[in-house]
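Every protein chain of the complex appears in place save one, which is left out.
After this line comes subunit A, so read on.
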Amino acid sequence: MILNYFKIALRNLWKDRTFTFLNVIGLSTAFCAAFLLGMFAIFGLSFDQFHENIGSIYEVYTNSQTAKGTEISNANPIPFAEALKEEVPGVKKITRVANGGPLVTFGEKTLKLDVLWADRDFFDIFSFPVVGGSKINPLQNKSSIAITRTTAQKIFGEMNAVGQTVTMRRDNEDVPFVVSAVIEDIPEASSFQFDAILNFTDLPASFYAANKDRWDAHNHPVYLQLDAETSAAKFEKATAAFSNLHFADDIATAKRDGAKPNSDGEYRQIHLLPFEDISFTDFNSNSSKVNKTLPYLILGIAFLILFIASVNFINMGIAKGSQRLREIGMRKTLGASKGQLFLQFWGESIFVFSLSVFFGGLLALLLLDKFQTLFETKASFALIASPGIVLGLLLSLLLITLIAGGYPALLMSKLDTLLALKGKLQHTGKNKVRDVLMAVQFCIAILLISGTLVLWSQLDFMRTKDLGFNKEQVITLPLNTKKDRAQLLQLLRNALEGKPGIISVTAADNILGLGKDGRSSTIVMGFDYKGREVKTNLLNVDYDYPKTLDIELIQGRAFNKQYASDSLSIVINEAMAKEFGEKDPLSVRFLLNDSIQYSVIGVVKDYNFQGLNKTIEPISYFMNPSSPKYYAFIKVAPNNLSQSYDRVKEVWNTLEPDTEFLGSFLDENIDRTLKEERKMTTMISAGSILAIILSCIGLFAISLLVVNQKRKEIGIRKVVGASTSTITVLLSKQFLKLVVFAFLIATPLSWYLTTQWLQNYAYHINLSVWIFLAAGGIAFVIALATISVRTIQAALQNPVDSLKTE
């Protein structure tokens, strides 16, 4: 009997080649997209899951009450971790972690490595297996370094790495480190990515030694593993006394400034963020949002695409069923039971689905490389393959075939024998199901199209918005060097200043946007001004900073070599001026570290020195010649930008032949910060294109059928005098009504969702009706074009031909 089913399935599929082809194409594409998108999303969701202790690992962060509200920080003072473990019960293991990119030298080779500094417990908490050398603990000793397998190969080649000595530039001297262990390469799905790891106490003096006993210098995150018996909530409660003891000064300041205690009556509360959520968490000063939108959005898109393709399958299945009524009737007459008929038709569906899953999978494998490049992801099928995932995949495939293949099969097996024999459909109500499903398809397509348009507009807005500084003409350059930075900067200045195309050179200790070195940092400082605490972002700049970046000076003056006292002067932005609250900001004088008096000498116009998701915060420029400047900023002439870039590169290569030139224009840096947005936009664009194509495949198939069913009607209408255009309209109307209906449903939904999303950005576009009308219009035009292929052809047909076919 199975063989009989199989045979008739194949013959039927072959007989309806067009449909089978459309079905397999649509489903294969949908499965391919679903596989790739699903893989991407699961990869994202599987981040850090490889740690054996993942359920009991947390990052420590603190909510502190200030006069302006609650502030959140995950930066802690150096003595914090050890004290926390000793004084609050429940901590099994704890580690401080800092990261950086120092230059490491072995013989002739100098490499810039991504380095972590951590405490011994690091390897007990996290699962980074050691493959060679000190199995016990790679961080046992000071002055030892553990490196990953790939790094070992890069530095030492085939040589045994363990026991070798490398030197690292620290505090302007070369410090030797002995390789204690080689660890397995860091999995792609790890939040920590590093080439080498060192003991935390080996950090530069300015970071570690200078702050060793200070409770007021917050500069690194802390991770801990709790005892099996201790819950995060219980632990958080137990830290109250600890916070009140060690941060008494901060709390006193907060109280004085008028901060209100939180609901538990505390001014400082330590919290634990589950490490599982780290890769989705965005710490900024007033929230620590766990944001899994992207992976779930992508899973959602994958689901919607599969839904659309499945609906096509259902609709074509029902439509095809109506052409097989006599077969169904005859089989029932001969004694086929409902179950047997269901199995037969469902079997045909399973066959088509299996074929599509196969082709879809194949296509996904072929496109994997392109996908990885396009979405800048390391996600691959091998990375996420696990028995659970495979089982889940099989189950969902079975479920999809059961629903999409089973529904038409069920309808057919339930047909009344006699009516089926006569070749009549039981009732016309089935078209309602079809119409609703098609409307939902177009609803999804319009939703995705309008989402795409909104994302595009916002992305374009963020890329082109005037940020208040010149991003087109300024090259940023990380000053990675083994020499003295100040000295290198001076050499750079000498070599560049006055050269054609170079307008001015300056430096600062922070970059704008994201440079080629991939680093960004925020330094926020608080101090007392007239009996209350004020907070500001801090930037150590060199001369000519506002001038080089075209940041407008609206009051006072910038730093000037003529004034020796400028090392005690600051330049602030408007937001900071507001913070001081003085009528004349230039009159502001304040004390830092209780002794040194600084004065404000100039005010610059507000500009977006952080992402556009944030409102402009206060910032203050300091001009301390001894503080290190990590980045040079070089303004070049507007014409011949690339020639000027090459000139800067040339100069760098003569000054620093051993280190890579990482210069980039500021607009590139801004673009680099929009990676997430770009990824999301590409995903949703791809999703909406697929959605509209698949919806139209379904529409095309149904229009084929309807036109076929109406051949006679069309012929008669033409005989009695209907024109081609009235017939085209007649045939198209019923489908276009669905698209209009879908538009009416999709628009408010899309409006709501995109408005929610735009709330993430302090600076965003205003939604206009046109975006939604455009989305609806696009869907309408594409749908019209799709059905016209068949309807116009049918309407043009000689009525004699169409009448003959009946």
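We adopt the following convention: a contact is a pair of C-beta atoms (placed from the backbone, for glycine too) under 8 Å apart; a residue touches a chain by one contact, two chains touch by 3 or more; residues count from 1.
Heads up, the rule we're going with is that contacts and distances are computed from a predicted model.
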Original post:
Missing chain's UniProt protein name, "Glutamyl-tRNA(Gln) amidotransferase subunit A", "Urease accessory protein UreG", "SUF system FeS cluster assembly SufBD core domain-containing protein" or "ABC transporter ATP-binding protein"?
Top reply: "ABC transporter ATP-binding protein"
Subject >> Touching the absent chain when the full complex is considered, from A:S337, A:S354, A:Q709 or A:T755 >> reply: A:S337
**OP:** Just name the one of A:I54, A:A83, A:V175 or A:L421 that touches the chain not displayed here.
**Re:** A:L421
Subject >> Among A:R326, A:K499, A:R589 or A:K675, the residue in touch with the chain that has been omitted >> reply: A:R326
Original post:
What residues on subunit A make contact with the chain left out of this view?
Top reply: 1, 4, 7-8, 11-12, 15, 326-327, 329-337, 340, 417-418, 421
